[in-house]
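Here's the structure we're looking at; comments come further down.
The complex appears here minus one protein chain, its other protein chains still in place.
What follows is subunit A.
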């Protein structure tokens, strides 16, 4: 991959374009960015991400960075984490943020939704066990509120608890008092965010990128 020049039309690019759905132009630009981030090395590591200054003030930075190194997002039905990624994996992760095309069947749209929601789910489910437990959800809310001032972990817990209660109510309906709700499975997650219209919201405009807007 190191030998790739940033010229569209390269055979490797075409391969990638097919795999991820990006256009050749977009792949070229992203590759430039990849090289910028990795200081012209072949792979990206976590500390490369941590060098991005704008990312530093993002409350969920750690989770975002982790998402790039999570094998579940590489679309290879694999699990676990890696320590460094190549351009292909970078591109695959980025492709989760591509907007759906205009003319899509309902089924395709549904697939896109599932994919994006799966990405979010993987971000929440840090221990790879297939469910988001209360602890993990609490962690999510805490991270969200971490940069926004120190109104304390208590409210974060309350919010997470209330949210969890809602998921349980929606998914399970009736539960006996001594039953225990293990955690949010992917199916429950889908049901929870069914009205969220994630396919129109979780998108980045890869359209307008060109070399001049790339900074740092």
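As a convention for this text, a contact is a pair of C-beta atoms (placed from the backbone, for glycine too) under 8 Å apart; a residue touches a chain by one contact, two chains touch by 3 or more; residues count from 1.
Keep this in mind: contacts and distances are computed from a predicted model.
Taking the options "Nucleoporin NDC1", "Sodium/hydrogen exchanger", "Transmembrane channel-like protein" or "Electron transfer flavoprotein subunit beta" in turn, only "Sodium/hydrogen exchanger" matches the UniProt protein name of the chain that is not displayed. Contact with the undisplayed chain is limited, among A:16, A:92, A:112 or A:141, to A:141. Across the interface with the omitted chain, subunit A contributes residues 30, 33, 36-37, 49, 52, 54-55, 57-61, 64, 94, 97, 99, 102, 120, 123, 133-135, 140-141, 144-145, 148-155, 157-159, 161-170, 172-181, 192-193, 195-196, 198, 200-209, 213-216.
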